[in-house]
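Here it is, the structure, as structure tokens.
All protein chains but one are shown at their positions in the complex.
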Amino acid sequence: MLHTVNQSPFQKSTLESCLRFVRKGDVILLLEDGVFAAQAGTAMSSLVEGALKSNKVYALSADLKARALTDVIQGVEVTDYAGFVDLVEQHTTHAWL
Amino acid sequence: MKIAVTIYEGPYNHEASDSAYNFIVAALAKGHEIRGIFFYHDGVYNVTKLMEPPQDDRHIANRWSELGAKGIDIVVCIAAAKRRGIVDSVLVPNVRISGLGQLTMMAIEAERMVIFGD
Partner (left out) sequence: MAEDIKKIMFTVRKGPHGTIYVYEGLEVKLIMAAYDADISVVFIDDGVYALKAGQNTKELGIKGFEATYGVLVDYEISKVFVDKKSLEDRGLTQDDLVVIGEDEETEEEIRPKVVDADEIAAMMAEQHNILCF
């Protein structure tokens, strides 16, 4: 499964909910305001740091750049739309809107 | 691979339609087939020709229309559209209004369904 999360962890508990349903081999893609969760050293960093222990976490580069986020949590893979397409090709998708 | 894309939010107000567009362009560049694009909820506002954004901004409706010109089936949900005053006469070219059966067929026939919204 590919889980896409587009909400800020500071505003909504979407990512936290998503993480309860993530299984081994599932991947998480942070996009739009979801990329705020990928920032290192924040009050919400522990969500992604915890997820990284068992699953791959990706963050969309266009959204990171647009929001001037450069300090990304170590282990998060920054990807572009082409990489997003590859993830979709590999996994059935659930959007945590 | 056959991929369908569904969009729930209106243009400009939400990033969903930009994310969806960029995703679709990347998927086409990789040789995937876009089985269809379905607009639902406020997403139906994406394809009205009445929009007139500033010249230095992207024209979201025209962008969808150009994808439609490439043969991609772009469908606006009739129930959601009627509720919001979107009818055939205000649509950009290469887009059609139809029922939720179209979304159903996309969900069944496409190998992947990717949804963009709020």
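We just call them A and B in the order they show up, numbering each chain from 1.
Heads up, the rule we're going with is that a contact is a pair of C-beta atoms (placed from the backbone, for glycine too) under 8 Å apart; a residue touches a chain by one contact, two chains touch by 3 or more.
Owing to the predicted nature of the structure, the values given are computational and were not obtained by experimental measurement.
Summary of contacts with the chain left out: across B:I7, B:I37 or B:L103, the touching residue is B:L103. Of the residues in subunit A, those that touch the hidden partner chain are 1, 13, 17, 20-23, 92-97. By the touch definition given at the top, subunit B reaches the unshown chain through residues 4, 6, 8, 40-41, 79-80, 99-101, 103-105, 107-108, 110, 112-113, 115, 117.
One rule holds for everything that comes next: only the chains that are shown with their structure count from here on.
Centroids built from CA atoms put subunit B at 24 Å from subunit A.
Of all the residues in subunit B, the ones that touch subunit A in their complex are 1, 3, 8, 15-16, 19, 22-23, 25-27, 29-30, 32, 112-118. Residues 4, 6, 31-33, 62-63, 80-82, 84-86, 88-89, 92-93, 95, 97 of subunit A are the ones touching subunit B in the complex.
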